[in-house]
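One protein chain omitted, others in place.
And then subunit A:
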Amino acid sequence: THDLILHGSCFPFLNLAHAHFIFKMAAVQGGLADTNEEKDIKTEPSSDGFGNNNANDGRVLSTSPGSSASAGINKSATGAPEDQQTLLAVLQFLRKNKLTESVEILRREAGLPEDSPELKGSDSSGAGSGGAAGSGDKEGGDASSLLSRVTISSSAVAQTSSVTAAGEDQPDVNVVLSAYNQQGDPPLYQVYYSGLKKFIESVLDCHRAELSQLFYPLFVHMYLELVYNNHESEAKAFFEKFSGDQECYYEDDLRVLSSLSKREHMRGNETLMDFRTSKFVLRISRDSYQLLKRHLQERQNNQIWNIIQEHLYIDIFDGMPRSKGQIDAMSGSLAGEGKREANKAKVYYGLLKEPEIELPLDDEDEEAENEEGKPKKKKPKKDSMGSKSKKQDPNAPSQTRIPLPELKDSDKLDKIMYMKEATKRIRLGPDNLPSICFYSFLNAYQGLTAVDFTDDSSLIAGGFADSTVRVWSVTPKKLRKVKSAADLNLIDKESDDVLERIMDEKTASESKILYGHSGPVYGISFSPDRNYLLSSSEDGTVRLWSLQTFTCLVGYKGHNYPVWDTHFSPHGYYFVSGGHDRVARLWATDHYQPLRMFSGHLADVTCTRFHPNSNYVATGSSDRTIRLWDVLNGNCVRIFTGHKGPIHALAFSPNGKFLASGATDGRVLLWDIGHGLMIGELKGHTDTIYSLRFSRDGEILASGSMDNTVRLWDAMKAFDDLETDDFTAATGHVHLQDNSQELLLGTYMSKSTPVIHLHFTRRNLLLATGAYNP
């Protein structure tokens, strides 16, 4: 038990994300292991409990609607209660596993009172932390009358006083664990729902759009309640009657719901697990909320009120109610909108200072000198780029915020090449569109699943469904392996061209095939120095390949399920991967275990991307949200909602300020990272967007899609049109004008070749790739 104690005492110091992760993993396991009946039974209740914990965690971040609305208690729940909450969660976990000794020790260490009510009474408490239905609350009168029929009291009201609150109406904790208990007459559900519907339809126009947000989560939870309590036919009737009212972008989820008609089905279903474990977040203006609350109180509509209390998180803001358009722009994700608080953290989106490199003579100078017959001489010349970036950007993270690898000589050479190329870069703009060179993969037989270019555009790598990874050289320079160890011994190591001598001329070819994976390769990424290649596959591994020897160096095992995407940090060394297990992992190439786990997504992590300054990682997910994670501490610093389908493409603008995302809904959304706001919507594609890329100077955004088109967008205009003053209002809702057509600069159709990757060369030539589907 000593180990356990240590373990337990460590727990409070973990951050929330980790706790989240552990719970999530339990949930995932519970969901996926339904072949193993025994295990299932074990994990099921635990995931329930964690679900509630998660909800509690969420609640900690802000005040509950009830208290902030009527009691006017301000956002008091910050640091301290947060820790306490986590602690309680841990205690609950230990308690459930009958580790009473550890509980005692932990409680002693944390200085918790021995007999805090929510820890007493039952073997699985946790949810009890939220017990004590508003007993200490000012508004207790109406609230408790409302809640009088309720068997569970919501944890919402009482969290500030959770530790000390006395429990006269102590809830039955077991009921809380079964998230959907019997709460009313099943046939009346339709009446409840249509009553609310009638009310919402009758309110003033300005409130209607806001309150309409309630429909979907209420619908889902009421349906699930019916199913959970085995009212199959009522559930079906309920679904048929009201599913048509829901917004069309929830169709995918509704399809999942519709297939579910039995309590047993709920067990393994991940989507449902998400509905149960996470709270659906709504943003509603105070006026609208008051209206709703008054209505529900008048009608004594406890049923709906309970659901709102238990399963919804209502983020109330002061000010004008939002319009339908504003709401539609932000909604659509699996769990509602991101909370405003979630996007408040400071993000250092600025770029890191470029290392100062002495730039040798320009080509022109060299030529000129050669013509004049002068001998070459190296004179140190200040790089203009370097001097420009000398001023420290206030938004940039400090150079050492995360340890970055030292620049090697070869890296410096590459930087020099980059700068030289940059001087020849074409300035793009609406009047000066880039040329597009299309690399078609022929004879791929629908098997091409991922593509990447090196930054200098000299190599292409393709991942295929037949588990192979292929690398092509698109320059005349052929791909060569390093000689074998025996041959290397024979080389004169002092010679100048030793790097040339180590290569085996016999192996020169235009393409190389890398074998090693045992499933389709879904993600692929070159290291910035072109020495390594990463590939992630259905087999659950990420592999690191050497482009010197064309062999596999490391297989990173951690994801147990398909790994959908992987991406190298722009500074090398680190990389991120994300997959079906809903966790994105940060790795370093020399560690076989992940350095960070970014957990929080409610569905598969479909794409991952490093910020240009390597301090942040963006992940897109099937839960239709984008999250930005801090590499330093693993925290989620931004949640962007608004997509209506799984996200398959992400791109940071070169200045690090903006993020573009593309999804199966065919829309590109633009986000301001610093303010955490959606700032643009680009409509035009008719199918999944698989690739997004900003031009090197950030003027043009290129998007490639399954609909066989490459589209170019005026990124400068999209960002400039923005009224930055509005941001300070910090209401979090922007009014997007529908100017996609004006921003669209060009559409280029390929001949039945879906565009799955785009890349701007250093001189701003756009390269596009896809597999030709005859």
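As a working rule, a residue touches a chain if its C-beta (ideal position, glycine included) is under 8 Å from a C-beta of that chain, and two chains touch if they have at least 3 such contacts; residues count from 1.
Heads up, the rule we're going with is that contacts and distances are computed from a predicted model.
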Chain left out of the displayed complex - its UniProt protein name, from "Transcription initiation factor TFIID subunit 6", "60S ribosome subunit biogenesis protein NIP7 homolog", "Histidine-containing phosphotransfer protein" or "Calsenilin isoform X1": "Transcription initiation factor TFIID subunit 6"
Listed residues A:Glu201, A:Glu251, A:Glu356 or A:Glu500, member touching the removed chain: A:Glu251
Contacting the left-out chain in the complete assembly, out of A:Phe93, A:Tyr522, A:Phe694 or A:Phe719: A:Tyr522
Residue of A:Thr606, A:Thr625, A:Ser661 or A:Thr761 in touch with the missing chain, whole complex considered: A:Thr606
Selected residue (touches chain absent from view) among A:Arg543, A:His648 or A:Arg696: A:His648
Residues of subunit A in contact with the chain not shown: 32-35, 236, 239-240, 243-244, 248, 251, 254-256, 258-262, 264-265, 268-269, 432-450, 460, 462, 464-465, 470, 472, 474, 511, 519-520, 522, 538, 561-562, 564, 580, 604, 606, 622, 646, 648, 664, 688, 690, 706, 709-710, 712, 741-742, 744-752, 754, 756, 768, 771
